Structure formats: structure tokens, C-alpha cells
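Inspection log for the structure reproduced underneath, given as C-alpha cells.
Apart from one protein chain that is not included, each protein chain of the complex appears where it belongs.
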Amino acid sequence: MKRLLGVALGILTAIGGFVDIGDLVTNAVVGSRFGMSLIWVVGVGVIGICLYADMSGRVAAVSGRATFEVIRERLGPRAGLANLGASFFINLMTVTAEIGGIALALQLVTSVHHLLWIPLAAFAVWLVIWRVRFKIMENVAGLLGLCLVVFGVALFLLNPDWGQLAGQALAPAVPQTENAAVYWFYAIALFGAAMTPYEVFFFSSGAVEEGWKTKDLVQSRINVLAGFPLGGMLSVAIAGCAAVVLLPAGIEVTSLSQIVLPVAEAGGKLALAFALVGILAATFGAALETTLSSGYTLAQFFGWSWGKFRSPVRAARFHLSMIVCLLVALAVLATGADPILITEYSVVFSAVALPLTYLPILIVANDPQYMGTNVNSRTINVAANIYLLIILAASLCAIPLMIITGAGA
Amino acid sequence: MNRPQHTPARLEPAPPTSGRVLDAQLHLLDRQVIDVDGLPVTTVDDLELEGVEADIPIAAGAAAPVISALLSGPVLGTRIFGGRPPSSRLIRLTWKDVSAVDVTIRLGVRSESLAESWVERWIRDKIITRIPGGKHDPH
Partner (left out) sequence: MILTDVLGSRVYGPDATYLGRVADARFVLDQPPPGQLLAGARLQGLIVSPHSAGSFMGYERNNVNRPWPWAQLLKWWHRGSFLVLWADIKVMGPETVTLREGFSAHDPGLEGAGTA
């Protein structure tokens, strides 16, 4: 019974923890501009993150080594540092975006300008990281994030023309109002939002935090294989709501209030309240995960002591580096930079940097020195190689497409 | 980059050994070092060899060099960007303290006693302990 509860809890938190500010913004933008015609990318991204998380979780559980320790060991200091630089920079951008997201959600609730909420949001993130146990932190944020299911409910209440939505989704085509380059640019953004590298740093380090062993592999696999696809359904619902309400009205998404507009229209104040709690939990949870990930990547590269399972005095550099990252995020947001815009860039850069961390994990997941008999199966290797090609293609095309399309303008 | 003019056509079998064989790049460099209590200390940034000097001809029959210490700290920068730190700036973990080599390198001593961990100790004592709750054990 206890084990079953554990599995259920794991799945629920994986669902609630899947969506972050990147998924929210990108899906709403895509829905409002392309209808359901880019939804297939969410599917591609979800399968990719399942594969990637399965491999890195397995490496962490079997060898006890988290992703960035492995990257340093296999790539050496030079390539490892280049990798760290890129991953850390994108991660810091995501921290900034998530904290901005928390502040924007609080602005929607209170009508107090988001700039005033930013210091409070950053402080709250730090306090949770400083004091709250890993397990509690993960579960509370994940479960509250489930409030985002209201986007799915809203989609039903809106009573859309399902045939038309399914038609767009199943026979994707570039809408007449958009050109192909912009379509593919947003395809990459959506892919980057679903497969953000921080999820993997967090997932594998979390496995070490929670002390996973080989015997926990089945449960971790269930969490990933059930939780992430269901979380992906939330992303689809967000895009669907935007496709039904915002696309016909010609509303372009530039703020959180437009993202929740369809929910308010369909379900009134109560639904809106759920959506806001969900967004707050999702961005707060992701802010915790990304802030921790910045500490994880640095500490693992340099071999510092890390982890929330130790008291802060036993992982001093790890905690200090997270404080510094939060201060940097605060400084960036204080300039008045638009968190939505930061988010849109961060998901594209995530796609650019993805191969850097994906390939080392694929290689180590095949190395018996680390994995013993738990090396990748042939099926996983075939799928992982196919995804490597997709990831490389997305990574190589991202910057040129960004320049050609003026970042999707 | 010029091509080798000559590669040996025939390889002799490797001589038998009576101990574990470790290749530096594969088993030692860039590995995580963990102290006797399981606390991460550093990564292995380089190794120090005793019994051989750079560019000085080796006498025939000289005893083979041994690893005297694992190095960390500024030597990482020089591995990345080139150059060499002065010998006095190397931070050494003597091989005497190593107890096992696995996917991590384990020490038989506590990190508290090592010169290597002074930065960690300084940040801990000057910053982290001064923030309320810093000593709070999460479990």
C-alpha cells in the first residue's frame, strides 16, 4: 500500500512538475498563432525527455553519479567547461524567467506591480532551498501544480469544434498567416521548452538527493513514463485553450493575463483562481528546480560538496553559489527586462545546448564501468540515436532560424 | 599537424602485472574525490609523479615513477588554458590518503584535515554559518 502511494505521489508530482514558465508561455504563444498545428512537437519533446530522464536517472541510481559529474569525467576539463558555461548560462536565464513568472502570477492575483514582487519571490525561493526538505519541497510544488488541470477542464467547457482541432493536430500544416521559417522556429522553441536541460540536471541530482538505488529503477521509470506524458497533456491543453479563444480573436500572447484569459472565459473566477494557483506553483517549483540545478552543475563540475540532504554548512560553496545566482537573477529583473521575453529566448537556447549534455549521458549509460548490467537496452539505444539526430538538427537550426525570423516576430 | 611517419607493425602482448591496472585519463583524472565520511572533497584535476623530472634523460634501469599526490585547485585552470602553476601553488592530496579507486576516488581521512578544503571552510565559517539556519540538519 505504502509503495503504491509512493508510486501515485511520484506520478502526480511528475505531472504537476512538468509545466514551467517556458511551457506555459511557449504553448500559449504557439496555440494563439498556429492553432493545434504544432502540437505534434510536444509529443516529440515528451518522448525525448522521457528517454533522457530515464538514462540520466538510471546512471544516477546505479553509479551514484549525477549528470554533471559524468560530463566532467567523460569530457575532461576543457570540453566540460565549455559545456558548463553554456548549460549554466541557460539555466541562469531560466531561473530569471521563473522568478519573473512568480512575480507576474502574483501581480495577476494582487494587482501589485510585478517588480515589487520580485525580491519577495527570490527570497521565498532561497528560504525554501535553505530550510525545506527536498521531498516536501518537491511534493508540495508538484501537487499544487496539478491545479493546471483547469486548462484541460476549460478546454472542455469552451466546447470547441473538436473535429477542427483534431484536424489541425493530426494533419499539421503551416497556417496561411505565417511563414514556414516562423513555424519551424516555434517548433524548436516548443521542443526546447519540453526538453529543458535543467529538468535532467534536477532529475539526476534529485535521484542522488533521495538516495535511489538500482532497486528503485522500476518506480523511477513509472514516474517518468506516466508523469511526463500526462504533464505534456497539460501543455497541450494550454495550447488548445489559446487556439480556441485567442487565435480567432487575433490576440497575441505577451503577458500571463492573456494565457489565463481562456480559462476565465470558460470557467469564471473559480477556474481562474485554480489557474493562478497552478501557475504560481509551477513557476515556484521550477524556480526551485532551476536554482538548485545551477548549484548542482557548478558543484558537480568542481567536485564541491552539494545536496539538500546535507545541512548548508556541509555544502557551503553549493549554497553560496545558489545565493549568488538568485542575486544575479534579481539584478537582471530589476532592470525591467520582460520575463516573458526572457522565457522565449531561454527555451530556444535550451534547444541549442541540448546535445552538449545529451551525448555524454548516452555514452555513459552504455558504459559497464558505471552501469554494470544496467546499460541501455538495444531498443533504448536505437531510440536514443534517433533523438540524437533530432536534437542535433534542432540545435543547429535554432540560431539561424532565430535570426531569419527575428525571433519569431 | 603532421602524420606519424611510422607506426609499429607488430604489437607485443602487454606484460603481466600483479596489481590493478589504472589508466590516468580513464580511471583517475576528473574523478570525484570523496572523504572517509562520504563528503565530496574535490575532483582530481591532475596527478603528481615522483621519480622523474621533465626533459631530464632517464638512466637505464631507473625505478619507475609513482603517483605521489592527486592535485587540485589552480592546476585546473592551466589544464584548460595552458601554462603551469608554480609548484608552491599546487594543492596536494597525498596518495597515502587514498583508500580506493572506483567510479569515485575514496580517501581514508576526513576532508576537514586537508589543505584542499580551505575555500570550503572559509565560505562556511565566514558566510554560511552566519546565516540563521545554516547548521540546520534537513533530516
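Letters are used for the chains, namely A and B, taken in the order the chains are written, and counting of residues starts over at 1 for each.
Criterion: contacts are C-beta pairs under 8 Å (C-beta built on N, C-alpha and C of every residue); 3 or more make two chains touch, one makes a residue touch a chain.
Fair warning: this is a prediction, and the values are worked out from it, not measured in the lab.
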Query: Of the residues A:Val59, A:Leu261, A:Ala384 or A:Met402, which one touches the chain left out of the display?
result: A:Ala384
- request: Spell out the interface residues on chain A facing the chain that's missing from view.
  value: 74-76, 78-79, 359, 362-363, 365-369, 375-376, 381, 384-385
Task: Against the chain that's been left off, what residues of chain B make contact? List them.
output: 2-8, 10-15, 17-29, 46-49, 52-58, 60-61, 64-67, 71, 75, 79, 84, 90, 94-101, 108
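In this text, only the chains that are shown with their structure count from here on.
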Chain B contact footprint on chain A (complex, rising order): 63-65, 69, 72-73, 76-78, 80-81, 130-131, 133-134, 299, 301-306, 308-314, 316-317, 319-320, 369-370
Query: Where on chain B does chain A make contact in their complex?
result: 25, 29-33, 39-43, 45, 72, 76, 79-80, 103-104, 111, 119-121, 123-124, 127-129, 131, 133-139
